[in-house]
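Here the complex is missing one protein chain, while the rest keep their positions.
Order as written gives the chain letters A and B; numbering starts at 1 within each chain.
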Amino acid sequence: MEYNFTYTIWIALVPLLMFIFIGLTGHKYKPAISGILGTTGLFVSTVLSYITAYQYFFVVGKVNGAYEKIPAFNVTWLNLTENLHIDLGVLLDPISVMMLIVITTVSFMVHVYSNGYMKGEKGFHRFFAKLSLFSFSMLGLVVATNIFQMYIFWELVGVSSYLLISFYYERPTAVSAGKKAFIVTRFADLGFLIGILILSFNTKTFDFIQLTDPNGAAIAQGSGVAFMGLSVMTWSLIFVFMGGAGKSAMFPLHIWLPDAMEGPTPVSALIHAATMVVAGVYLVARLFPIYSISAPEGLLVVAYVGAFSSLFAAIIACTQFDIKRVLAYSTMSQIGYMMVGLGVSGYGGHEGLGYMASIFHLFTHAMFKALLFLGAGAIIHAVHTNVMNEMGGLRKHLPITHITFLIACLTIAGIPGLSAFFSKDEILTAAYHHNPVIFWTQLFVAGLTAFYMFRLYFRVFWNKEPHYHHTPHESPLVMTIPLMFLAAASIFAGYIPFSEFISSDLKPFETEIEWMPVASLSILAGIIGIVIAFILYKKESSLPDKISASFKFFYRWAFNKFYFDELYLFVTKKIIFRFISVPIAWFDRHIVDGTMNLFAWITNAVSFEIRGFQSGQLQQYGYAFISGVILLILVFVYIFTF
Amino acid sequence: MELTFNQIMFIIISGVIILFSVLTVTSKRILRAATFLLFVLVATAGLYFMLNYQFLAAVQLTLYAGGIVVLIIFSILLTSHISQKFEEVSISKKIFAALAVILGMVLCIITILQYEYSATTIAAEELNMKIIGRSLLGYGREGYALPFEVISVLLLAAMVGAIVVAKKVKK
Partner (left out) sequence: MLNTGIPLQFFIILATIMFFIGVYGFLTRRNLITILMSVELILNSVNINFVAFNRYLYPDNLQGHFFTLFVIAVAAAESAVAIAIIINIYRRFTTINVEDVDEMKY
C-alpha cells in the first residue's frame, strides 16, 4: 500500500523554525514563553513521529515479509556528476523511525524538564533555541537519505553540541570543554569524510538505499581492490567508523565526553546520553549491510573497539566521584555494548541478532540513561554540588527522584523484568555465539556496571547524611513528571517485541531469552555487583578507602582516567606544537610575512622618493604630457616606421 | 609669380593670426592679451569667409569674438586690475617650453609636407542656410539632430554648473 509520508519533513523542520524564531525574537518577551514555545515545537515533532511510526509499522507494514525503505521526501541539492549528486530528504526505514521516536521522546522530556531546571538562568531563551537547533540537526541526521546529508547534519550536531556544552560561556572550564568536544569530534569527522570519499568513489553513489542493498552493485564494488591486506571497502568503512567512534566517544577518541558534562545537565541527558553519542552506533547500523557483507574485518574493528571501550570506561567509572562523570563513563561503556552488538552480528535472520539487540539497547539505554541524567540533574538542583562525597541520605528529601533513580539503576544493572535486561541479554547472547572473548569481557563489564551504578546510588541516597547548607527539597512537578515518564519507559520498553520491527535484513524474526548460560550469568554478575556496592557504600565505612589503598597504583591510574588526557596533551603540545606548529609559525611570521613587509617597505620608500613629481603644478603636468606626446610621435612616426 | 587676390588675402590673414597669437601668449598686460586674442579670432573668421563658409564665419564672430572674449574680459575685470602687469616668468621655463614647442612644430610640419593629399574632383557647391538648417535638424544620413540635442543639453548643464560653481557659499 502506497502511503504519503511527505509530512515527515516537518518533524525536523518544526524545531528548526522554533530555533530561528526563538533565537531571533527570544529577548523580546519573558523567558518562560520561549521555554513554552520550544517545548510546544518539540511536542508537535513528537506527535508527528509517533504518527509516522504507527503508519510505518502498522498501516504500511511489511511487504513480502520485510519492511521497506521509503524515501518519503527528496530534493537534489548538488549535482556533482551525472550519477553522483547530493540530496536532502527523508528516508524512512525501521531504524530511522525508531530513532525518530527516541529522539523526539527524550528531547521532549528534556524540554519539559529544562523549563524547571533552567528557571532563572541567564540566557534561558538562548538555551531553548539551541536545544531546538540540536533537535533539528539530530532529526535531520537520522532521516538522512544519503551519507552526505548525514555528514552535513553530523557536523550540525557537532556545532549544536559545542554551543550547548559551552552554554555557560563565562565559565572557562565550560568553554574549554566545548572546544575539546568540538576539536576531538572534528578530528574524528576527518576520518568520516575520508571514508565517505573513498566509499563514494568506489560505489559511485551516496544514496543509502543503493549503498545498503545487499544484492546491489554498490556492495560488490571495491571489495576486490586490496590495500595493505584489507579491501578498499574495508578501509573506507574503518574510516567511517572513526567518525562514528568520535561522536560516540569510543576509545581512543573518548576524552571529550567526561568534560562535556560541564554543560547544563539536561543537555548531558539529551546529547551525551540519549541522542548524539549514539549517532556513531546509528551510523554503523545504517551501513550495516556493507559492513557485514563486504567488510567483515571492519566489523571486527567495531566489535573490539566497542568491547575495549566499554571495559575501559566501566573501570574508570568505578573510581570517579563527580556523579555526572560517572554517568558519562557509564554512557561510554553502554555505547561500547551497542558497538559490540553490531560487531558480533551477522547478516540476515537470526544471525542478525546482535544488530537487533544493539538497536534495542540503544532504545532502552536512551530511556534509562536520560532518566539517570535527569535524576542527577534533580539531585544537583537540590544540593548544588556534583561531588558524591558531599551527598548522602537523600532518599528522605527527594522521594520521587530516589524511586526513579533506583528504577534506572536496577534497569542498567540488568535486573530481569526491566528493559535493559532484555536488550543487554540479547547482546550478550549474540556475543556468546560469535566471540567468547568478547562475551566474557562484556559479562565482567555488566558486573562492573551494576557495581558502579549502585555505588553511586548508595553513596547519594543512603550513606551518612552530611551537613547541608539548606535542606534539600524535591524538584518541581515540571521536573519530576519527565522522571516518572522515563521511569515507566525504562520499565516497560523491554516488552516491545523489537525483533518484530528491526532486523539487519528488514525481515522480522523470533527471539527468545537463553536462560542458560547467558541470562543467568548476566543476572549473577549484576547481583554480585549490587551486593558489593551494598556492602561498601550502604553505610559509611572505611572499606572503600582500604580497598583503593591496597590497589593504589592501579586505582590512581584509573582515577586519572588512565592518563589519557595527559597523553593527548603531551602529543599535541610537546610533539605537534613544538616540532610542527612552532616552525611553521616561525616560517609564516618571518619568511611569508617578511616578504610581504619587504614589498610594502619598497613601495613605500620608492613612492616617498618620487612623490616630488606630484607637485600640484598644473604646468609641469602639461609639460610632461606634451613632451611625452612629442616623444611618442618621434618614436612611432620617425623611428619605428613599420 | 603673380599673386592672386586670394593668395594675398591668405598671406595677410595668416600673418595677422601668427602675429597676434604670439602677442596673445607673450603680452605682459592681460587686457591687451585679450584684445589680441580677439584679433586672432576675427582673422580666423576671415579664413572661413575665404573658404566660402559664411555661416561658420558668422558664428565664429558672434560666439567666439562676441561671446567668449567678452566673457574673458569680464572675468579679467573681476579678478585683476586693468593695468596689472605680470611678473616675469623664469627664463628656463620659457626655454624649455619653447624647445618642446618648436620640436613639436617642426615634426608636425615635416609630416604635413611629406604627405600627398589626394585631390578631390567634386565641385564645391554653394552652401546656403537652407541646407545647413535642414542638416542641423535632420535625422537622416546627413542629419545632425542627435549631436545638436546633445550639445543643447551640454550647454544647459554647463550653464547650471557654472552658476553652481561660481555661486557664493552661504555662511
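Here are some notes:
Here, a residue touches a chain if its C-beta (ideal position, glycine included) is under 8 Å from a C-beta of that chain, and two chains touch if they have at least 3 such contacts.
Every value quoted in this text rests on a predicted model; they were computed, and no experiment measured them.
Counted over the whole complex, the shown chains touched by the missing one are A, B. On the side of chain A, touch with the chain left out of the figure occurs at residues 611-612, 614-619, 622-623, 626. Contact residues of chain B toward the unshown chain are 4, 6-7, 10, 14, 17-18, 21-22, 24-26, 30, 33-34, 37, 40-41, 44, 47-48, 50-53, 56, 59-60, 63-64, 67-68, 71-72, 74-76, 78-80, 86-87, 89, 93-94, 97-98, 100-102, 104-105, 108-109, 112-113, 117-120, 122-125, 127, 131-132, 135-136, 142, 144, 147, 151, 154-155, 157-159, 161-163, 165-166, 168.
Convention: only the chains that are shown with their structure count from here on.
With each centre defined as the average position of its C-alpha atoms, the distance from chain A to chain B rounds to 86 Å. Residues 619, 623, 626-627, 629-630, 633-634, 637-638 of chain A touch chain B in their complex. Interface residues of chain B facing chain A in the complex, by the touch rule stated above, are 93, 96-97, 100-101, 103-104, 107-108, 111.
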